[in-house]
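One structure coming up, written as structure tokens, with questions to follow.
Of the protein chains in this complex, one is absent; all others appear in place.
After this line comes subunit A, so read on.
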Amino acid sequence: MSEKFSPALRIGDLNDYIAPSQACVVSLKGLKKNNTSTNLDKPEVVISAKPLQTEPVKISLKDCLACSGCITSAETVMLEKQSLDEFLANINKGKAVFVSLSPQSRASFAVHFGLSPLQAFLKLTTFFKSLGVKAVYDTSCSRDLVLAECCYEFISRYNASQSANDNGCKSSLPMISAACPGWICYAEKTLGSFVLPYISPVKSPQQTIGATIKHYISQKMHLKPEEIYHVTVMPCYDKKLEAARDDFTFSVQPQGEPFGNADVRITEVDSVLTSGEVLELMQLKSVDLSSLEDSPLDRLLTNISDEGHLYGVYGGSGGYADTVFRYAAKTLFGREIKGPLDYTIVRNTDFQEVSLEVNGKVVLKFALCYGFRNLQNIVRKIKSGKCDYNFLEVMACPSGCLNGGGQIKPKPGQTAKDLIQSLETAYLENVLIANPFDNPIMKQIYEEWLGRPGSEKAKKYLHTEYHPVVKSITAELHNW
């Protein structure tokens, strides 16, 4: 298995004694017949007995997601749809290409090229537009929508846990963040149903910006969803698996063809490129990012103030625990917390907790839990009913998302630890800390499209579901 995936996924690679043909369940489904519709103009009677043309079975990440065996052993399985070639091809096809850049990737470029996050963003915009991209957006903007939904979700779960009698609503808390696809995949495939009810139903910033672009921005721009090709730039390979989930597609009726034609499936995110892959693209085009001109940012879905400052929340992995903690402290206990939260290290720097005391009693207890080993301990606690946290920000990678497997690699002589420290510093360099609920873009999206956080419409577009993967017999056989 590729080392690019997060540790949670790598542990799931099970194929030691298995020959490649046996390793994958999908290949056992047999060969597909060639599509016969292309043969209509050929004679009805064919004299020479041609061998039946078969096309090789292709395995997509979707197949892998549905399987309880390995994730994927072969690099070649890495979706055609998730590659640089596919990205360039879609620009040339004349689709309206949108790029959504994550703030973690932005930091990766800033550190690599010695720029500020803002400079990196301005120059990345120039780079993408030179390729023909229509607009470059910022997933810290969609993340504010996610955070608002998470805050509402937490309050309702907290209230449910308080009002329930001893037996009821045991699965309402702790609420576990859902932005890490490595964690979600691991939970679905190996932990089964006991942990899934605790996971926040709110989509990740990647899928939220996807839904926003294909449902809302498209209308604003008078584009059909199928005319848009949407690419995200992420710190993480697992995000490719997330984008491939069936839950993140919807169908539309093709216009002008009222009868007969099947619905067109639209995916919220058509392709995910990692920071490293975008750097590769620059090298391919012989572009030095630092020498590019600045381009104005596309303000429609970008957290940039009128004065030209980037803004966002604390926390290199998205600030889920941070934001929900502040909101819950204020909403439930009337406590306004200014400045950074006072985290204490529990076991190691990847497992930290923060609590709120009211009248000498701990009323809120949140934790950041990064990396596979800490994830294991928290899962053990939940399973044995000994988890006393109200909220968990879980990420599969040690040091969280800034250290994602898709980030630009350390330079020669630079240790991984040095790099992550630079990334943590650069991440919030000249980035204003702003309450998501004050974000004017978010307010406008709720006003014009979703109503209010937690509304039915918000749930329809910004929430999702998780599915325990039942171990197939074939996968069990692999485990012999």
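Here is the rule we use: a residue touches a chain if its C-beta (ideal position, glycine included) is under 8 Å from a C-beta of that chain, and two chains touch if they have at least 3 such contacts; residues count from 1.
Here, contacts and distances are computed from a predicted model.
Trainee: Of the options "cyclin-dependent kinase", "DNA primase large subunit", "Probable cytosolic iron-sulfur protein assembly protein CIAO1 homolog" or "Orc1-like AAA ATPase domain-containing protein", which is the UniProt protein name for the chain that has been left out of view?
Mentor: In UniProt, the chain excluded from the picture bears the name "Probable cytosolic iron-sulfur protein assembly protein CIAO1 homolog".
Trainee: So which of A:Phe248, A:Tyr311 or A:Phe372 would be touching the chain we can't see?
Mentor: Residue touching the chain left out of view: A:Phe372.
Trainee: Looking at A:Lys285, A:Arg380, A:Lys411 or A:His467, which residue reaches the missing chain?
Mentor: Within the whole complex, the residue contacting the unshown chain is A:Arg380.
Trainee: Touching the hidden chain in the complete assembly: which of A:Asn348, A:Asn430 or A:Gln444 does that?
Mentor: Of all options in A:Asn348, A:Asn430 or A:Gln444, contact with the hidden chain holds for A:Asn348.
Trainee: In the complete complex, the non-displayed chain touches which residues of subunit A?
Mentor: 7, 10-14, 16-17, 190, 347-349, 372-374, 376-377, 380, 383, 398, 479
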